Structures are given as C-alpha cells and as structure tokens.
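Got a structure for you, questions after.
The block that comes next holds chain A.
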Amino acid sequence: MLRGELPLLLFTLLVQMALGAVLLAAVLPFRLARRGAGAESDLLVRRLLCWAVPALVLAMALSLSHLGTPGGAYRAIFNLKTSWLSREILFSGLFTLVAMLAAWAHWKGKSSRVLIWFSLLCGIVTVYSMARLYQMTIKPAWMTFFTPVSFFTAALMLGVATGALVLLGSLGRGQVSAETFGLLLGDLVATGAVVLVVQLVSVPFYVGVLSRGPRAAQAALHLLFGQYGTALGGRLGAGVLGVGVLTCGWYLLTRKESKPVSVAGLVYLSVAGIVTAEVLARVLFYAAGISISVG
Partner candidate 1 sequence: MATQQLGFHVDMSVCLGCRTCTIACKDKNDLEVGQLYRKVIEVEGGDYTVTGKAVIPNVFAYWISISCNHCAEPRCLQNCPTGAITKREQDGVVTIDQDVCIGCRYCTWSCPYDAPQYNPAKGTTGKCNLCVDLIEKGREPACVAACPVRAIHVGPIAELKKQFGGTMQVKSLPDPALTKPNSLYTPHRDAVRGDASAAPTARR
Partner candidate 2 sequence: MTTDRDHTPGGQVTRRTLLKWGAVLSGAAAVSGGLELSGLRSGTARAAAGDKDVTIVPSACAHNCGGRCVLKAHVKNGTITAITTDDEPDTADAPQLRACMRGRSYRTRVYHPDRLKYPMKRVGKRGEGKFERISWDEALTTIAEQLKRVKTKYGHEAMYIPYGTGNAGKLSEGNCMRRLLGLFGGYLGAYNNYSNAANTYGTNYTVGTENTGSSREDLANSRFIILWGFNPAETVFSTNTSYYLRRAKEAGAKIVVIDPRYSDTVVAFADQWIPLRPTTDNALINAIAHVLITEKLVNQAFLDKLALGYDEEHLPEGTPKGSSFKSYILGETDGTPKSPEWAEPITGIPAATIRKLAREYGAVKPAAIVMGYGPQRHAYGEQPSRGLITLQAMTGNIGVAGGSTGAMGWIGYGRSPKMGALPAINPVKFSIPVFLFTDAIVRGTEMTAADGVKGGDRLPVNIKLILNLAGNALLNQHADINKTAKTLADESKVEFIVVSEQFLTPSARFADILLPATTWFERNDIATPWAWGDYVLFQNKAIEPLHEAKSAYDWVTLLADKLGLKDKFTEGKTDEDWLRFMVEDARKAWPDFPTYEGFKQRGVYKYKYPAPYVAFKQQVEEPEKFKFPTPSGKIEIYSPALVKLNNPKEIPAIPKYIEAWEGPADPLTAKYPLQCIGWHYKRRCHSIYDNVPWMEEAARQEMWMNPIDATARGISDGDQVKVFNDRGTMVLPVKVTPRIMPGVTAVPQGAWWTPDSQGIDRRGSLNVLTSQRPTPLAKANPQHTNLVQVERQNAR
C-alpha cells in the first residue's frame, strides 16, 4: 500500500500545506490592518504565496505522475456528478490556478485579496473533496470522521509551520518588526495548540470507531498499535514537541524580552516536529488503509 502510493501521499500533504499557507495569507492582512503594518503584511502574504504556489505545482505534478495514462488527465474532471475524485481534481486545479493568479497579481502590485480568498475557497473545497474521496473507499480506516479531521488539522498545522518559517525568514532579513513577529507567532502558537488538542482528542474516538468496525478495521488497529506502534508514538510525540517548542519560543520572547533571533533555533525545531508529525500521520493513514475485500 505505502510504497506505491508515495506520490499521492505527498500530494495530499502538499495541497494541505498550501491550504494552510493560503489561509494565513487571507487572514493575515486583517490581523495586521489595525496596526497599519501594510508593508509587512504585503511581504508576508507574498512569502506565503511563494510557498503555496510551488507546493501546489509540485502536488499537481505528483498527481499526474501517479496516473497510468497522464495524457488523459483532463478526463479526470468528466464525472463531477458523482465522483469526489473528479471534484477534488477540478478544485485542486482551480486552487493551483487561482493561487498562481493571486501570486502574479500580488507580484504585479495589484490587489490580490479577492483572488486569495477565492483560492482559499477552492483550497477548502479541494481538501473537503479529498477527505470525502477517501471516505468513499472500502477501507474502514479511511471511512470515518477521522479523515476530514486529520486532513483539515494537517492543513492548519502545516500552515502554522509554514507561517513560522516565513515569519522567521522575514524577521532575519529585518523585514518584519519584532513586535509583529511576536504577535503573529502568538497567533500561530494559539492555533497550533487548539489544533493539537483537536488531533489528540480525535485519536481515542477514532480508535473507538475502528474497534467497533469490520475485520479490516480491526486489522488496521492491529497495524497501528503493532507494526506501526513506534510511528504512532512518534507522530503524537512529534506533534506535541512541535507545538510545545513553539510555545516555549513564544514564551521566551514575551517574558524574557530576549532577542527574537535567539528563538530561531526553537522555531526550526518546532517546524521539524510539526512536519514530522504530519508526515508520520499521513504514513499511518495510508498504512491503515486495509480494504474490506477478502484475499
């Protein structure tokens, strides 16, 4: 299951990361508007789009590479009526296109706000379709509430990580003030913490659902706690570590008035933690994809 599906696995993560980044790009100007930090906001939005667009392009390329007949990829949107995959593909295409347009407009100095919001909408629909399409399979581990929860929380978490990186980068070049940095880092910490709690709380519910499920669901559980036990532990640990370290960084920043740059190490560590957690989460998700078919 795992090895053959690597392109798809990366596709989901990249799209979700892009969604997180675009979401930040959409809300950030509001957060900074009251402070009159228009230039900073512009810069951060641009940087975020600079992460989102290549991620999307890469994701689209990966999804093409997964096809047996890439030349026919356009036909993948022929069954919007009933296929969530069709919808996902249509909207991921739109998402990519609109995000590119937004980035281009932004670059040209034109107003990109509508485009960003439109692309955000596309992104949300994409990830929603993505979740539905996994739910529509015959793999009990994918057919639960857990799929949308993990996809959207992944988007947020990866958004937090991207945001933190962008902030740090901009701070390093003196393009954002320490104040803005602190403010936004605080927001990211808060988001990360809430999302982490959602993720942690969803796990026992997920286990509960699977344990009541058919044989394939039990087999998935068996895998998750057996062969993939370490990965599961790692995934949870890394998530907690990522958010925890980010919180520490933010705490140091606020309390000790230490130089913002000195928290850089912590931010990197946190990003590493979050990314590791989400990648592992996705690996586990794929590994648990045991079909109800026999033999």
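How were these candidates chosen? In short, all candidates are chains of the complex that A comes from, given by their letters.
The rule we apply is simple: a residue touches a chain if its C-beta (ideal position, glycine included) is under 8 Å from a C-beta of that chain, and two chains touch if they have at least 3 such contacts; residues count from 1.
Since the model is a prediction, treat every value here as computed from it, not as a measurement.
Engineer: Check 1 or 2 against chain A and report the one that touches it in the complex.
Structural biologist: Answer for chain A: candidate 1.
Engineer: Mind listing the chain A positions that touch candidate 1 in their complex?
Structural biologist: 66-70, 72-73, 75-79, 82-86, 89, 133, 136-139, 214-215, 289, 291-295
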